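Take a look at the structure set out below.
Rest of the complex left out; these chains stay put.
Chain nomenclature is as follows: A and B, assigned in order of appearance, with residue numbering initiated at 1 for each chain independently.
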Amino acid sequence: MRPITKIDIITRPEKLEDLKTAMNKIGVTGMTVTQVYGCGLTKGHTEVYRGQEYSVNLVPKVKIEIVVCEVPVEQVLEAAKKACHTGKIGDGKIFVYPITNAVRIRTGEEGDIAIIDPADMPK
Amino acid sequence: MRPITKIDIITRPEKLEDLKTAMNKIGVTGMTVTQVYGCGLTKGHTEVYRGQEYSVNLVPKVKIEIVVCEVPVEQVLEAAKKACHTGKIGDGKIFVYPITNAVRIRTGEEGDIAIIDPADMPK
């Protein structure tokens, strides 16, 4: 089994569409989106969201979870950095984790083939 | 310390009750549920949710996180596959991760015993 990796991207909600487009282009086949609150804890930073200033205290963010196998992790990082970058405080963070197994519930497939889009597999 | 494993199940919201029952039967002692949006990115798949057709674009799903130690991971996967299966596109995915430590806040217990239900432990 080829290694499977999970990538969490925490970024501005208004960047979700660009991120989806970017992931689509590099062949990512699925993602899971959660509404979260980001909380910066230090040193009086502030962030602006929809014209309102937050004391970096529970600013609305989205978390995007992406599990990949064929698509190289570095390619996901590069594409995500580009899609989510504004250069202003609060652009977000990316975290990378090892995964030990994956299952596609519909078919029962386990391991790396559970991640690959069936439409991409040799017939 | 015996190994501790986290299992994320992303599935249809209407399967949550069946999944809870199935986990209960095999001795899983807790789970954490998050409302998420699933986003399939490729090839014009569509999914139906509550009679409405989605372009596999932010379909409501639930994510269930389950941490186990005594209950074998394979048993969780089998029970979850059975409980969440419909055979239609969008049944969901399961991801398995290694965990390095766990704590029960009420008692301060760390490691594998933080996962075991106290009611199951020898007196």
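Criterion: contacts are C-beta pairs under 8 Å (C-beta built on N, C-alpha and C of every residue); 3 or more make two chains touch, one makes a residue touch a chain.
Since the structure is predicted, the reported quantities are computational estimates derived from the model, not experimental observations.
Colleague: How many copies make up the whole complex, given 2 shown?
Modeller: Identical chains making up the full complex: 3 copies.
By definition in this document, only the chains that are shown with their structure count from here on.
Colleague: Whole-Å distance, chain A centre to chain B centre, using C-alpha means?
Modeller: Centre-to-centre distance between chain A and chain B: 20 Å.
Colleague: Per the contact definition, I'd like the list of chain B residues that touch chain A in the complex.
Modeller: Residues of chain B touching chain A: 5, 10-11, 34-43, 57-58, 61, 63, 73, 77, 80-81, 84-98.
Colleague: Help me check something: in the complex, which residues belonging to chain A touch chain B?
Modeller: 4, 6, 20, 23-24, 27-34, 67, 97-106, 108, 110, 114, 117, 119
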